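Below: one structure, written as structure tokens.
Of the protein chains in this complex, one is absent; all others appear in place.
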Amino acid sequence: MQIADKIFGSRLFMGTGKFSSNQLMQEAILASESELVTVALKRVDFDKNEEDILQYVKHPGINILPNTSGVRTAKEAVFVAQMACEALETDWVKLEIHPDPKYLMPDPIETLQATEELAKLGFKVLPYIHADPVLCKRLEDAGTSAVMPLGAPIGSNKGLKTFDFLEIIIAQSVVPVIVDAGIGAPSHAALAMEMGADAVLVNTAIAVAGNPVKMAVAFKMAVESGRMAYEAKLGNISSKAVASSPLTAFLDEQ
Amino acid sequence: MQIADKIFGSRLFMGTGKFSSNQLMQEAILASESELVTVALKRVDFDKNEEDILQYVKHPGINILPNTSGVRTAKEAVFVAQMACEALETDWVKLEIHPDPKYLMPDPIETLQATEELAKLGFKVLPYIHADPVLCKRLEDAGTSAVMPLGAPIGSNKGLKTFDFLEIIIAQSVVPVIVDAGIGAPSHAALAMEMGADAVLVNTAIAVAGNPVKMAVAFKMAVESGRMAYEAKLGNISSKAVASSPLTAFLDEQ
Amino acid sequence: MQIADKIFGSRLFMGTGKFSSNQLMQEAILASESELVTVALKRVDFDKNEEDILQYVKHPGINILPNTSGVRTAKEAVFVAQMACEALETDWVKLEIHPDPKYLMPDPIETLQATEELAKLGFKVLPYIHADPVLCKRLEDAGTSAVMPLGAPIGSNKGLKTFDFLEIIIAQSVVPVIVDAGIGAPSHAALAMEMGADAVLVNTAIAVAGNPVKMAVAFKMAVESGRMAYEAKLGNISSKAVASSPLTAFLDEQ
Partner (left out) sequence: MQIADKIFGSRLFMGTGKFSSNQLMQEAILASESELVTVALKRVDFDKNEEDILQYVKHPGINILPNTSGVRTAKEAVFVAQMACEALETDWVKLEIHPDPKYLMPDPIETLQATEELAKLGFKVLPYIHADPVLCKRLEDAGTSAVMPLGAPIGSNKGLKTFDFLEIIIAQSVVPVIVDAGIGAPSHAALAMEMGADAVLVNTAIAVAGNPVKMAVAFKMAVESGRMAYEAKLGNISSKAVASSPLTAFLDEQ
């Protein structure tokens, strides 16, 4: 799969929040075989101390995607993206603009504006948004590199509550669709991939699992499985039963 | 996982109906790495002609589970099980008693009675049933080797429509629980495993896929993924958002 | 609607458990305009003291339906039905046989057997059952007067978790179908009626409401609304949007 000018072998992207330790986070990321890992710029220690989160994320084959978590406006987001660009030497940015402190829902207006400005500045923008089909098309016009619609509120583990709208988004999109937020189990990730999403971003479900490293592997497999099913084409859902086994009363025939 | 006296490395069981050719069925079965494959006794060619379905299923490491599909009563089921025992040299039988020609729903009364009789005769009985928690306990008392509650009508691909009842069945069961019928996508199989089901049986979803062999692999991975997630323990579902990334307005602090 | 030889003007049946007082229960029942109210025989005070629950249920136009709640076998159920018949002078009985103390799921085997015996004795039997389409047909053969499939576990307020199976039951039944257990809100009751159920039985959702009398009225209206919608025929569900308002860009035309 390609986003902007980069090709990814894995369709599982990972977040870095909520792990009980940086060490455990690192193990889970490596186990997931993810090639794109997002880090809140706020968490980066610019004095590069030993406990700097970046020390645990930097690996060959892993792209670091700084995110703007914590900002409330387009202006703040552009500023943070520029800081990230300088600090991490990347022009990729995950845009997260959520003025709402309780449900952390993204702001469609500020997000579109920040996308326009950052795209003009040459950034590769991956905006986190509500599963709003029209907003997705407007982000394309604004030069976004992908869209990242939510499945359910961040950290809720509720799964694809926006299913009906993700279907429309996927059908219409000309940029990659990455389902972000709400994915709480491998079955949710598999479902997103079966629908034709290009990738998923998972964080909470892995970080808070009993065994995050094992859960990371479970997600890796689910994403691959869902993608294969999409490529192999699922059968139709029917409301009548259709016997798998022939049903004539064969005893009569013996 | 163990059923009766047999240990299985794979938790994906497969059916053999609806494939467009025996050759394709064989490839899909091998790709799935399933170790238990069910065959309707009716389809077995006792004259052992070249096109006999069994020629395509018999492989080292694959157990053949004859099923009674097509019977309508306990009496017929016992008779067919005995025929199967003789013809296939196995005392395992998948009990399918569905008098209903349209929705193919199983008959709880005949199924319990046949299970009792067959268990007394020394059979290892795996009954296909509605997701009825009390019936499951009664089947245990009758000596069943496993229970096979349905997720949705056979061949419907609708997924786990019986979710709330499967939860109860799994919580209460002392024999393995194998979710049978209705599983239409790898995400459904993963969900069943995440809930703690011991195995799933898939047929239609693989047989009618655009590419059955690839779909078989997708199911294999989904089942393993779901099982790993179950073992690694999923986090709770919450109705409030909980930020993966820290949310304080860090710009103020810079 | 007719069950056995009785005609009912209301399709809302009520239970009598869990109310905070008999007085409140009485007010809620009267407000609901229900014509069929079920009472656990166990709760009937045969010494006819002042606080006997029956004093609060007996009203012109209300039929009392004794239920066998608390029994675990067909034999016990038949005995309780006969006691009820003598004590309450009715040959109607709601059969509830649930050996399972935690989820209170009904026993299909004992229920069918008790239905057969009671029907032969001339009882009008209304059995509470799992939403099992084949069991429903067997109960018809046994002489049942109606079937009462559950929507979700008793007292769970979860709604119609058995939706896909209720659809099949309703399509196939020749006796009235009364959805029992799990209905937790008027919208659930409306949905059951829209599907074509003949009636619903509600208890917990009314008894534990903040204002049970007002909630009883809400259920009464929802049941009538759902029935009217069934009769008026709902439109199809479509996955594409279809504009209610004409969509041509009329500004161009002005």
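Should a chain be cited, it is by its letter among A, B and C, assigned in written order, with residues numbered from 1 in that chain.
Basically, contacts are C-beta pairs under 8 Å (C-beta built on N, C-alpha and C of every residue); 3 or more make two chains touch, one makes a residue touch a chain.
Everything numeric here is computed off the predicted structure, so don't read it as measured data.
Among C:D52, C:E140, C:E167 or C:E224, exactly one should touch the missing chain; which is it?
Residue touching the absent chain, from the options given: C:E224.
Taking the entire complex into account, which one of C:P108, C:P133 or C:G184 touches the absent chain?
C:G184
Among C:I3, C:V80, C:V147 or C:I178, exactly one should touch the missing chain; which is it?
C:V80
Thinking of the whole complex, not just what is shown, which of C:Q23, C:Q55 or C:N211 touches the missing chain?
C:N211
Considering the whole complex, not just the chains shown, which residues of subunit C touch the missing one?
15-18, 40-43, 67, 69-72, 76, 79-80, 96, 98, 101-105, 153-158, 184-188, 190-191, 194, 203-205, 207-212, 214-215, 217-219, 221-222, 224-226, 228-229, 231-251
At which residues does subunit A meet the chain that is not included here?
98-100, 103, 105-109, 112, 130, 132-135, 137-138, 152-153, 158, 161-165, 168
Keep this in mind: only the chains that are shown with their structure count from here on.
For subunit A versus subunit B, what separation do you get between their C-alpha means, in angstrom?
Between these chains, centre-to-centre, one finds 32 Å.
Going by the touch rule set out above, which residues of subunit A reach two or more other chains?
Those would be 239.
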